[in-house]
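Removed from the display is one protein chain of the complex; every other protein chain stays in position.
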Amino acid sequence: MPMHVLVIQFSGSTCDRDLVNAMRNVMGWNVDFVWYQEAQNIIENYDAIFLPGGFAYGDYLRAGIIAAFTPVMKKVKEIAKEGIPVLGICNGFQILVESELLPGALIGNETLRFSCKWTNLRVETTRSSATNIAKKGDVWKIPIAHGEGRYYLDKVGLKQLNENDQVVWRYVNDEGETTKEANPNGSIENIAGICNLEGNIVGLMPHPERAAENIISPFNTDHGKSYFHSIENFFRRK
Amino acid sequence: MEQKIVQEKEINLTEKEKEVVFKVLKRDLTVPEAAMLEVMNSEHCSYKSSRPVLPKFPTEGPRVICGPGEDAGVVDIGDGLALVFKLESHNHPSALDPFNGAATGIGGIIRDILCMGARPIGLLDSFRFGNLADPHTKWLLKWITKGVGNYGNCVGIANAGGEIEFDPSFQINCLINVGCFGVMRKDELALSVATTPGDRLILLGGSTGRDGIGGASFASKNITEESESDRGAVQIGDPYMKKLIIEATLDAIRAGVVEGLKDLGAAGVTCSISETADAGGTGTEIDLGKIRIREDDMEAWEILVSESQERMFFVVKAENVSKIGEIFNKYELPWEDIGVVTDTGKCVVNYKGLPIVDLPAHLLTKPPAANRKAKHPKYLSKLDQKWLPKEPKNNEFNGICRTIMASDNIISREWVYRQYDTEVGLYSTIKSGQADAGVFRLSEFGSKKGIAVTFDGNSSHCYLDPYNGGAGLMMEACSNVAAVGAEPIAFTDCLNFGNPEHPDVFWTFEKVVEGIADAAKALNIPCVGGNVSFYNHDEVRNVAVKPSPVLFVSGLLDDVTKAVDIKFKSVGEYILLIGETKTEIGGSEYTKVIHKSDNGRVPKVDFAKAKGILTDVVSIINEGLVTACHDLSKGGLFVALTDMAIAGDLGYKVNLKRVPADTERTDIKLFSESHARFLITTTNENLEKIIAKFAEEEIPATLIGEVVSEQRIQIDNNNVETIIDLSLPEIKAVWKTRMEEEMEGTKEKN
Partner (left out) sequence: MPEFLAEIIIEGKKNARDPEGETIMRDLMIKHGYDMVDSVRSGKILKVKLEAKDDKDAEDICFNMVNELRIYNPVAHVCTIKIVK
């Protein structure tokens, strides 16, 4: 039986259809694509829940904040407690952070400019629902496209994040090093994505759905598939 | 009718226009009627100066579904699909408020695609500014890029390409043209027409304020010192609301509840109620009080001509109003039923229970054309077609090459396009910076095909030789598309010129249009729409922009996987030059940058051979014989070779002796901008096949060099002397980082 997953469409989401198409066409999954006001009523019984990228509420006031207050996010918090994989991509990550389902903040890029480019993500842990079929140290080529993607956390929080093995990906250069040049937005410690303590809630700024097919990758790669295969593996393992 | 009437002498229309109005009406105009007629008679809305000239463009073709006259051009691309595309200018607003001007320009062009019933999937942008080093240019470039990016990214439409040209004539009057395209099922086409009396008129989206009041006729005025204080004329966009409007509109079309659809752009409500009625042979009647306004003290005429953004106009059967309302309510979008389609042929507007406007629709939509005079410009007579610069010494070429690669019109534009999302939609297979055209796949629509899109302009060529500049531009734009392996299938244009009431400007306009039209006919490519922006003239300093036609050419690939980009792929690849190089350096980057001259012969298109060359290039790419392809344009052979080397991080060695040309001069061979030339790389086994293919049409396909393992660029002249020997990483660094450095003032990597 293919995975039965939910993609929540917030008011202003733009990368929702891409995520739906990638999961249907590449993974063959059964994907329900639901408007946020209807999603709050049907959110139980999914194998995984996705918060897609885009500009929910135009990113007005602060990316993700207005969406974080929607009733459906209350339900997402409850479902997440049960250990169901909850995945946030880009704007989805911002919503998870503003909903306090993941620690930290995503603030404006250091360059003060929106940035769209392909980055190298190094897998830091295989505990998370989105990396458990990978090996630590694997490098995935995944693109970013954001203006507020700079991950920030204070010293205390950062120490905990590292000690608890919650950093999932870091930006690295072609040699696999976390250099300043490899960091597209000034994120602290080149952090690109993190998970919660249990590992089921994962947020990242880059877009794996844009990297799951060779033809749309300038490097002819499809590392995004590893993200989705991991989620399936995590779910089935439970 | 109870409304203040306007004295004839106060109405801002020409004598001829007034004559036409009063001949039909035989009574005084009310204030709102006068305002509506003024706006619809403005250059921006009526195209009065250009209408007599534009029919020169060929508009027929087996693929054409909608040509000029509709909101966007529509062409049949097979597999039951249609491509919808258009480009538009937003010059004057962007010059004063670059962020909002550029943003609302994007907002406007998106609506044009949406109102044909297609989901907009790609954007292109074209900018023209003064010299890059100028602080004013930097200010404009920064905010216009942010405006385009902010709107396009937020609304979730990928940027597929664009172009930027720097020239002092655009210092005050920058030119900002934006394009959009979408793909749809042919049978879902929506037209902007109200055909059935009794149908309801629905207004969806943002509230109506004083945005852009005088916007349409404002765009027709030249920029003066007063313009800078023409506050309140710029519109503010809301891409978030636009995104919801896109989804709601597409849902409504899929639900089959839309009879007619029109976006509200120039002239706002006035345009919608008149154009839909005129197109349908019907009439419209609305209650102005139903329109949601943003400021309580707005007068009736202001509501009618407001250009507030993010508004769409729907024609809906009475029984479907509640159904479409449900769709709009789902997206929490405000909407009103403002009126009804009638059979009177008139546009009637009621306000507070009384009629305040009662005009025949055609009076608004078909104002009289203006008869402009044309006169051969004096400056053209002073030019010398035979002029050639002094030939540089051998040891000067390295320096010349470095200077050209670092010049405004050659440097990498990465600083700009990295601020645009190029990936959203999962369509883009060849992206900005990778090739001569952007390529989008159509797998989402169940097709193996691909769309190639390009924007192109060359004001220097058009300035020195309007006819040949125009023709050459068409050839160049089609070459961009052919260079990725796509057959050019249709074009739309934006014609940016100075004041059409100046006979020399109008003469130039006519010649440019003729040139483009003749080349389009030779290449068998129809025009499916266009846009004209006049009055790009700085009255204070008396500078008109150089004639700046911008072409948006679309191409079709039968198999999107066959598309190629420009980068050198491997050491040992052969480099072939297709076509002949002629002594045509007028308006070239070489003469402008190195010799600081505006003189000489502009490249001419050989109409007889043009189509054959493009067909053969597309053919060999689709047969898989080619590893990379790049067409030659600004900067000629040297820049094209170096572009390919930089993209692939591989050096090259080329021998100019082998370049077929009508001259022995090294600089001409390197920097001439003759059209219909391509660089192709290929492997040993395909070399002969390629040469033979072109030989059939008597087109030279010449082996001029190869891709080497050294990170160096080496070019030998006719006497086998190495006159160019440069480090590739050094040239790449200069080319890649100059714009970043100019804009950020640092040497930081992007």
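When the chains are written out, they are named A and B in that same order, and each has its own residue count from 1.
Quick note on the criterion: contacts are C-beta pairs under 8 Å (C-beta built on N, C-alpha and C of every residue); 3 or more make two chains touch, one makes a residue touch a chain.
Since this is a predicted model, take the numbers as computed values, not measurements.
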Interface partners of the hidden chain - shown chains only, full complex considered: A, B
Candidates B:T270, B:T284, B:S308 or B:T666 - the one touching the absent chain: B:S308
Options B:L25, B:L96 or B:A369, residue touching the unrepresented chain: B:L96
Touching residue (missing chain; options B:R27, B:R294, B:K657 or B:K689): B:R294
Candidates A:W35, A:Y60 or A:Y152 - the one touching the absent chain: A:Y60
Positions on chain B contacted by the hidden chain, ascending: 96-97, 99-100, 139, 206-207, 209-211, 229, 231-238, 240-241, 294-295, 308-309
Missing-chain contacts mapped onto chain A: 11, 57-58, 60-61, 65-66, 69
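The criterion applied here is as follows: only the chains that are shown with their structure count from here on.
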Chain B-touching residues of chain A, taken from the complex the two chains share: 11-12, 14-15, 17-18, 21-22, 25, 35, 37, 54-55, 57-60, 111, 113-117, 143, 145, 147, 181, 207, 209-210, 213, 215-216, 218
Chain B - residues contacting chain A, complex: 146, 149-150, 153-156, 238-241, 243-244, 330-332, 417-429, 431, 434, 441, 443-444, 560-561, 749-750
